[in-house]
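Excluded from the complex is one protein chain; the other protein chains are retained at their positions.
So that you can tell them apart, the chains are marked A and B in the order they are listed, and the count of residues begins at 1 in each.
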Amino acid sequence: MPRFINKGSEKVKEDCTSFADFLSISNWKVRLSFLFMGLGQLFFRQWVKGIVYVLIEAFFLWFMIACGGRFLVGLITLGTTVADPWTNTGGDNSVIFLLMGVFTVFVILIFLALYIDNVKDCQRTYLSTIKGRKPNTFKEDLANLAGRDFPKLALFVPLLGVLIFSVIPIVMMILIAFTNYGGTIVPPALVDWNGFGNFKTIFTAKGVGASFGKILGWNFLWAFLSTFLNYFLGLGLALLINKKCVKFKSLFRVFPVLAYAIPGFITMIAFRFMLSLGGPINYYLTGGFQNNKAIVDFLGRDSKWSARLIGLAVNAWLSVPTTMLLATGILSNINGDLYEAADIDGASKPKQFFDITLPYVLFATTPTLISQFIGNFNNFGIFYFLRGGLYSDGYFLASDSDLLINWLYNLSINNNYYSIGAAISLMIFLITSTISLIVYVRSPSYRKEDTYR
Amino acid sequence: MNHKVKKVLNVTLTYCILILVSAIFVFPCLWLILASFSKTGSIYSFNGFFPSEYSFDSFVTLFTDTNMYNYPKWLLNTFVIALFSCLFSTILLILTAYTISRFEFKARRHLMKGALVLGMFPSFMSMTILYILMTQFKMINNLWGLILIYSCTAPMGYLVQKGFFDTIPISIYEAASIDGASNLRIFRTITLPLAKPMIVYTALTSFTWPWSDFVLPTLLLKDKDCYTVAVGLMSLGETEFSRFAAGSVFVAVPIVVLYFLLIRNMVSGMTSGAVKG
Partner (left out) sequence: MARVRLENVCKVYGSGSRSVKAVTDFSLDIRDKEFIVFVGPSGCGKSTTLRMIAGLESITSGNLFIGDRYCNDLEPKDRNIAMVFQNYALYPHLSVYENLAYPLRCHHMSKEDIESRVKEASDILGIRDYLGRKPKELSGGQRQRVALGRAIVRHPDAFLLDEPLSNLDAKLRVQMRAEISRLHQKLGTTFIYVTHDQTEAMTMGDRIVVMKDGVIQQVDSPSNLYDHPCNVFVATFLGSPQMNILEGKITKEEGKTRFVSLGEKPFSFAMNPLQLGHLGEEDFPLDVKLGIRPSDVLLGCEEEETLFRSTVELVERLGDQTLVYFYAPGRKDYSIASTSGEKRYSVGEKIQVGIKKEKAHFFNGKTDVSLSDVKPVTYLSKEKVHYLDGKQKGKLADRLIDASLAPLVPSALIQIPSSAIRFEKTDEDDVAIQVVCDCSKDYSDRIAVYAHVKDSNKGISFSSEKDRKPGEEITLYVPLSQVDLVDPKTMEKITDTEKLSSKCHPGVLSFRKQGCFLEAKDEIENHEKAYTLVRLNPLGKKDLLVLKGVKTGEVLYYSVDSSDLLYVSMNVFFRKRCKTVRK
């Protein structure tokens, strides 16, 4: 349906689809390409290109007839026959069906993209012929690929890799969130679609749902606390080191970076050992294990809040170097003239900090704050290492300091509750993406991307 | 007088805090180093933070006792993975970032938005499926599975490199194309030399990542001999604490050195990267 755009008093018509226009300036060769890839090109005497396109469509048709159709059906049914060990008949593996189904869908999408490209190419050739020019030879097309169409050539392999290893897994997980895969229902048993069933389970008050609410709440609290703690500690440290009276600035900066450079899992395991029942801290608290009553169970089963606080502290230890480096970079960008002008105007040092430094730094680091928030929200390692594998009462397969992502891990990897895990992943994604998008779209770096280019 | 006293107090306080903070950061590392020199393996035999006896034993057993814990093999595995994924990741990442930065093509905005959205999914989601995928392709316990996954998901983080390429003025490319260079020639003779600091950065970060990543290898490498260092060290129990410390120290030293090289390179890269004329 045509859309009318009001331009003041004048109405300018703009078609939603330019298909009508396309038809009106195409000829029979282009329409042939529309029917079957490559035919139009052949009639334009572009032999090699035409044959390539024809082969692509032929291959696609063969694929669909041979297995594609089956896979698509399998996507919907997720398998119908159960393996029967008695009669030794193989059964349908639902997960494989899902995988192959998704794979087929992507193959279809890629084919459609190539198809549209084929038709557009034919139309372009046609338009140039009616302007009096000859259709491109294959050599010229190749030259174009190295010249004008270089992006197509360069991005082909990366896109393919990302498609297979990032996009397909994510799509599959989204789909699994709507099945009942998990627990006892694993291949060779048949998995089935169950719509929003998993989400209902999460949101009901009992069992899984109860855990979800509690963990979600703690997750948000954790993200806020850790982000702000890290941020202000890092900022404070950077400011401290930046003070004029401090010599050996780079030396003081080295130590935090040392802590940051060591792989995280090493230091986290080290902290766990440090705080374990038989570790050094308890050694000192109990005077060399003489007074066993004074042992403090930092990360044990019942130590909900101490575990959480320790998590915050260790996370700060790990993340403050990053924020410190970031703040240092930004502080070095502040124009010194501002401070000189403030001195002349008679502002005291604290006042200068609150009026000049702080607003500038806050403004410059807002985008990273968001990514730090998201990163902390999804910080898997900290509680995995400090308190991995501990299950608390009142929680379904989680401990009281676990984050959503730790819970996800316990569910999926350790206990095969894949579908619920997938549903939770979706929830995490929805939350984090909404927050990111809202802030990112408002940030100047997105809006003004083209002005900096 | 008051003013001077205040100033002295200020300075002393600052230094005290800084030294304290530095100590906090350094201490666990020091402890690990100390622990790696402990004679016994278990943590219970320590006198608090200090081992009761010192020796090189842990380091020796690390490399010789390969029955249960084949540390040298882990090192080799991780090195192979790191090397190849560094190679492939750098190529793919530089290519992607350069193309998106320099060329204006129809799908560009859509690709960037898509990458943004994809990046918002928790990386965990794809892990299970990757496990199934790899099982299908029989790539479990195969180092190349990891290399493939690391390399193919690397282009998603193109933003840093793209930001760098954005700082190269377009007029240099235009001058080159007027001078008669084809796109490939421009890439070879102009982009790559100018992008050296960024290439080094990319190579270093993609090299160090497999050493500290533990999630993916845990999933995909089930055979003890195929472990990477990260998985292997995690599998050490409480009784092998000093071994753990030794192994960690051994692997942490080169990584820390690489990081410091990185930072220095980054800094020098930024200043010489002021490409004006």
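Here are a few things to note about the model shown:
In this section, contacts are C-beta pairs under 8 Å (C-beta built on N, C-alpha and C of every residue); 3 or more make two chains touch, one makes a residue touch a chain.
Keep in mind that this is a model prediction, so the values were computed, not measured.
Residue B:Ile172 is the one among B:Val11, B:Leu118, B:Leu159 or B:Ile172 that touches the chain missing from this view.
In the full complex, the hidden chain is touched by subunit B at residues 169, 171-172, 174-182, 185, 189-190, 193-194, 275-277.
Here is the rule we go by: only the chains that are shown with their structure count from here on.
On the subunit B side of its complex with subunit A, the touching residues are 10-11, 14-15, 17-18, 21-22, 24-26, 28-29, 31-32, 43-44, 46-49, 92, 95-96, 98-101, 103, 105, 108, 111, 116-118, 120-122, 124-130, 132-133, 136, 148-149, 151-153, 155-156, 166, 182-184, 211-212, 214-215, 219, 230, 233-234, 238, 241, 244-245, 248, 251-252, 255-256, 259-260, 263. Residue ranges of subunit A in contact with subunit B, taken from their complex: 95-96, 99, 146-147, 150-152, 154-155, 157-158, 161-162, 164-170, 172-174, 176, 237, 240-241, 243, 245-246, 252, 255-267, 269-271, 273-274, 276, 278-280, 283-284, 288, 317, 321, 374, 378, 380, 405, 408-409, 412-413, 418, 421-422, 425, 428-429, 432-433, 436, 440, 452-453.
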